[in-house]
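Please see the structure below; I have some questions.
Missing here: one protein chain of the complex. Every other protein chain is in place.
== subunit A ==
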């Protein structure tokens, strides 16, 4: 063979090679000898003939094209769609299989054509391209490109049309061999010689055609469905079709292409969006969870689809909630239990809706929460006016919802010994307290709740009226858990500690002397209980007055450097009242005691208001209130005191109004007067005087101002400079567990701080603040 070197020509070899090549193309049997010979010949041609590789390629190309032309004719001979596809797929499969064999013998040719040394290139190719040489093969690409150029370009429209007709038929419910469509798609995918983007041909042709035909199909069908069957049925139709198309896409298209579904969504959901959305509000109103679920599923697929639904939900909850509150305004403004239960009922109803219709999707939960905040903090049904009477510093304070006050009252009913708390089991009370915390989450002015809660707790502890002291302390921890500010909660916890300290002290006091069975003392830490609240003067009955020095003496022995202040408006006791008809135990406040004991020296006298004032030394307002509680106690059929002339309110008493003890006083049970009995006349224990109550309301506002200033400074200290918008949002974040600062108050406090040189506005940008140390 070596002898022939230099003279070996392509033309000599080709006639020998060609039949083998053709056999290969036609998938006819090739013997191993022939197969080997082909390798050898290619090798020789490439090695010895300078122009050999180029010629070899051209001839090869020509033969491939030739072969493809024949195949094309065979395919196009088919008239019928299915047969055409079948023929094409068969031809293609055969050809594609050969694409993997034919290039093998021509490996040498490729190396030559690339102009690289055989050995080096093979090794670098092997290293560089892990996909293996076959896929990169020039011959293979030659084959595929030829197929693409000749047969494919000519008949692709017929192919696509046929395939789409089949899909269309399927959409209309006819069965056919899905392999036909799949086969076409595979040919599109495999046909691509572009290694960067293998799906190029497929996407530009097959997928595009698929999308187009899909869109056309539903563009016709969707409005028709909507018009004939109505929105509700249409939603079911659209939902079913979307699922169907998704499944179909998986069958017929390459993975990772979502163009079709996008197009379906656009036609099925996007186009009729306004019509669908119009249905949303009625469905929410009717609580049609299943349909809403369906609607949510559909609208979630389009941008701007869910947003309007959220708005509808929020509007509906807000409106329904407020309407409900207003309808029941008469009951709920009076009865905190009914109010809280009403709120909870609303809450549960809408939470259920969100759960069932929207699977607790976070966006809908947020909308629900927003609506709830609106209902809870609404002021149309009732308002709490902070700082009424006198405006604080000439400012009028916006009214707030009474909700926090009512919540606190409800807590009190659960924690105090009341008919309600006696009726409920411990577990029920616990779950209701948890409910309160749930509602509390939506209350923007938590500081008001905490203030009322603390007042109620004070009363319960001082009157020993807690239903369950363990639950009391649990509640404090729960308040801590739901994020109430630590200083509020710590104060409550401190009160419990303090009451225990006081109990120990009382025990010591009672053992230290034998004379004091009738007295219990509570000596409390003023810091924890009653900072700044003013005391009321009263001239105590001798029976009480006698105890005072002894207690003070005892206390001085136990402690150093402390001063005691008596809070007689908080103290209380039990007295026995002996009448003509019987003997009764009365639970009374110390003020009531002071008034009643005035008659001890002259049981049958009529005493004027003025003389009672002199005897008790109570301030006017307190005396009126105390007397009123004795002449018109709501629970009593026969009152303790009687008076003249007529009065309908405490303010109607004048200094000549006379009072006397009702000697026929008796407790009435089953319409019969009783001889013995016990009655509690304390009512709601007064914690502060009238004047300090107004101050109390103002102190809330005052405290808010301080908290706002404090928070602004805290933020500025950290940020040094900050824009107005960022400051506002950080501020709300810091304060939200106490109250929601109003825009107006923030602005006022900013001005104040600027005026007092804590901070300044940026010279270049008045909306930026700078901290001044």
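Odds and ends about this structure:
Basically, contacts are C-beta pairs under 8 Å (C-beta built on N, C-alpha and C of every residue); 3 or more make two chains touch, one makes a residue touch a chain; residues count from 1.
Everything below uses one rule, namely that contacts and distances are computed from a predicted model.
Per the UniProt record, the chain missing from the shown structure is "RING-box protein 2", taken from the list "ER membrane protein complex subunit 2", "RING-box protein 2", "NADH dehydrogenase [ubiquinone] iron-sulfur protein 4, mitochondrial" or "LSM complex subunit LSm2". Residue A:571 is the one among A:160, A:421, A:445 or A:571 that touches the chain not shown.
The residue touching the chain not shown here, chosen from A:596, A:631 or A:681, is A:596. Touching the missing chain, out of A:366, A:490 or A:729, is residue A:490.
In the full complex, subunit A touches the omitted chain through residues 462-463, 486, 490-491, 493-498, 500-501, 515, 518-531, 541, 543-544, 547, 551, 555, 558-568, 570-579, 583, 585, 590, 593, 596-597, 599-600, 603, 661.
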